[in-house]
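Shown here: the complex without one of its protein chains, the others still in place.
Presenting chain A:
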Amino acid sequence: MKNNRAIISVKNLVKNYDAFEAVKGISFEVYEHEIFGLLGPNGAGKTTTLEIIETLREKTSGEILVDDLDVDKDASAIKRIIGVQLQAAGYYPNLNLTELLELFGGLYNVNINPAEMLAKVNLQDKAKAKYKELSGGQKQRFSIATTLINSPKVIFLDEPTTGLDPQARRNLWDLIIEIRNNGTTVVITTHYMDEAEQLCDRVAFVESGEIIALDTPDHLIDNLVASGFERKKEVKKANLEDVFINLTGRAWRDN
């Protein structure tokens, strides 16, 4: 990251649900063109934080800028420059993928070529398929295609690889890296540390509504090692997932 311009800046963000403090005054910045990971256990406040930045949820207090636009004043301008993939979003019933993309094109006011969009996420063969007929990995790739419609500056991916098999997961990593290389900033949440280590330029650990660490994966690991930490079992040069991929092949499985 040559120029560390903050495309998202969050200052003292607080979100209370009645008496429950879901987010307790967190601050962080996401730099342009990086893949930024929000890591943490379920209920830590990752999705809430994401949805507040996405202007889908009201915050209790704090200040958030997305590409210098304020979430309080410019929500609709922010929506036009971001792409959002929700954890469990559904799509309009009875429509095929091409028709769904046309719909989103209309919602974003952009003229798109659905076939081109599908080709970007390697779903060109599924143009006439319905969303519910897709496999888990295909659904996630389609969701990502809908986030790219408005050529956004930032996309938000909420647990995109949860429930996918190793091939589908790696395939999605490649897609995410490609999107970043095309100049889009990516904010991602995940439970998988190997994924964060491979994919993310910087990660923030969220726990009980607070950020307890924020750095590059390398630095965080080095710091832990420097503090004298040692794994109980000596690390081998490959792990079981490498064996799995090696045996079953890297090719994408659709069924």
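Just so we're on the same page, contacts are C-beta pairs under 8 Å (C-beta built on N, C-alpha and C of every residue); 3 or more make two chains touch, one makes a residue touch a chain; residues count from 1.
In this section, contacts and distances are computed from a predicted model.
From the set "AzlD domain-containing protein", "Transport permease protein", "Alkaline shock response membrane anchor protein AmaP" or "Spore germination protein KC", the protein name that UniProt assigns to the chain left out of the figure is "Transport permease protein".
The chain omitted from view is touched by exactly one of A:42, A:109 or A:181, namely A:109.
The hidden chain makes contact, of the residues A:42, A:94, A:181 or A:227, with A:94. Where chain A meets the missing chain, the touching residues are 54-56, 76-77, 79-80, 82, 84, 86, 88-95, 99-100, 102-109, 146, 150.
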